[in-house]
Every structure is written in structure tokens, then in C-alpha cells.
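Take a look at this one; I'll ask things after.
Left out: one protein chain. Kept in place: all the others.
== chain A ==
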């Protein structure tokens, strides 16, 4: 689509012409971007509400060019962190920078280069989708009014909403509203997108399109901070992951590193799990567990082929044998606990 390549070019030249910017926002981000260039960087960011610390000393570090998956159970403080980042609420303590600039001091310069979707869509119900976007664009001093209509229609087109552009927002469905909020983040070339649950309420096609859109935007050089509950989304999209729990950032790493750090487990499918578990323990595997028709254990330094040989040697029928790192979901649960109750 032409719109994609156009805004990509614009975002590059926009960054290049801003000579006062630090390297962080100038370099074409990618594998080779210099270490220490963060699109989002917070230091001990803290927000205390009346009787609760919603965000507790969070040191967020989102590398330029990354797609950063921001995870956490309901009420763990993701949206509050995003509000802090955008300067909507004041931190109780701590500081942060967006695109290398201190916030909120540089908000007027930085925020036009940041597209944000916070806590779901919100628009004037009696205005059309297009009129709502034009109103947002009217507030942007960095935007050229002469191109407003073209940019609005391009943004609507990118989220598949052009045919419903003249409908009143009141008449939009949940997914259409979500798409309109996404369109609002695309009104100008952005270097950073902060998206709070962007695929919430979208149909399967919409979800796929939005993921593809996020990938394209990232390929064009934008950094994406993506809060989501969909771990499959994280696995498909994200290069980095941060996990919130009870207001604290309990993990933050490149996705690959997080995976590598997870200890691989051997998994034996068998009709005699107890006997298999016995063998695993005998070989020195730790944390051995039995299931309905399987036994598992942490391999450690034991070679997998040795496990299979020993099982066969002991006459335990092996129906299947796998060695795998735990799924992201298990990692997530191990970091944030099993409990279902929200952290309030």
C-alpha cells in the first residue's frame, strides 16, 4: 500500500532533519542500533493512589526499534504506567524519557512523534469517525492543516474504516471504535507507538490486520510498546517483553533471552508414569512430576538420549518423548502467580 511507504519515508526524513536529536531517535533502528538508545526509559517511576501503590519503582527500558510486549495481570499497573509515560498523570516519584527527551518537560516536542492508544477508544459520539480524527489533528501544532484530510483518510484506510468514515461514532461497533482509536495513532508519522490492548474487541481478521500493521510500522522504524493479555500476540510480534505484577516490573528482557533462561524439561508420554518418574529421578533429573499418562522433569546436564535409553532399558514403554522450554504462558504464570483474583 502506498500509504505505508509514504509515511515510512516521512518518518525517516523527519528524524533526519531534527539535528538536535540524540542518536537514539536518529539512527535507523534495528539489530545494529547502539546500546543504550531507548525509546522509553524510566527510572524508579512510582505512582501512589490514595491507598495503593499502582506503579512501584518501575525501570522500563524499551530499546529503539523493538516491539516491546508489556504484560501483566488485570490491575497490575500497565495502564497506569502508560498514563505516566504520556504525562497524563504525575508520578509520585521517579523520572522518565521518551525518545531520549525528558518528560514532561519536552512533551510539546516529543508527543507529536508518539502515537498513543490508552485504555480503550474515546471519541465524541455525535461526530463522525472522520470528524473525530480531524478534531484530534486540529490540536496538533506540528501537523500541516493542508494535508489534514488526506492524512485522516489514509489513516482510516489503513485500519479498514474508510467505508464507515461518515458514520457517527455513536453507531460504531466495539471493533470499529478500536480501529478508529488505532487510526488516531497513525495521523502523523510516528517514531513511537504506545498501544494499550490494541486488538481488544477486534474480529479475527481485524486482529490479524492490526498485527500486520504493527509489524509494518516496526519495519518502517517505529518502536512499539504494546500492552496486551494475548500471549500468542506477544510470541508472534514481540522482540522484548516486560512483565508487571502488583505494580512492579518483575521481568524485562529480550523475548529470546527470556526463553533461553527457561530451563528445558523432559516430557515422557507413557502408560506407567510412576515407573518413568522413578527412572528420571534415578538419572538425576530434578523437579520430577507425574501426570495422567506422562512424567516430566528438569533435564539439567543429563543428555536426553540417555534418558530414553534408560527408560527403554528399564522396560518403561515410551510413547513419546520431548524436551522443551516452558511455554510463555507458563513463564508468565510462574512470574505473576496462579491466583485469579485481581491485584487491588
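Here is the rule we use: a residue touches a chain if its C-beta (ideal position, glycine included) is under 8 Å from a C-beta of that chain, and two chains touch if they have at least 3 such contacts; residues count from 1.
To be clear about the criterion, contacts and distances are computed from a predicted model.
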item	value
Hidden chain of the complex, named as in its UniProt record, picked from "Methylmalonyl-CoA mutase C-terminal domain/subunit", "Pyruvate flavodoxin/ferredoxin oxidoreductase domain protein", "Tungsten-containing formylmethanofuran dehydrogenase subunit B" or "ABC transporter permease subunit"	"ABC transporter permease subunit"
Residue in contact with the excluded chain [from A:112, A:129, A:160 or A:242]	A:112
Selected residue (touches chain absent from view) among A:134, A:250, A:275 or A:302	A:134
Interface with the undisplayed chain - residues on chain A	6-7, 9-10, 13-14, 17-18, 83, 86-90, 107-114, 116, 118-120, 122-127, 134-136, 138-147, 150-151, 184, 188-189
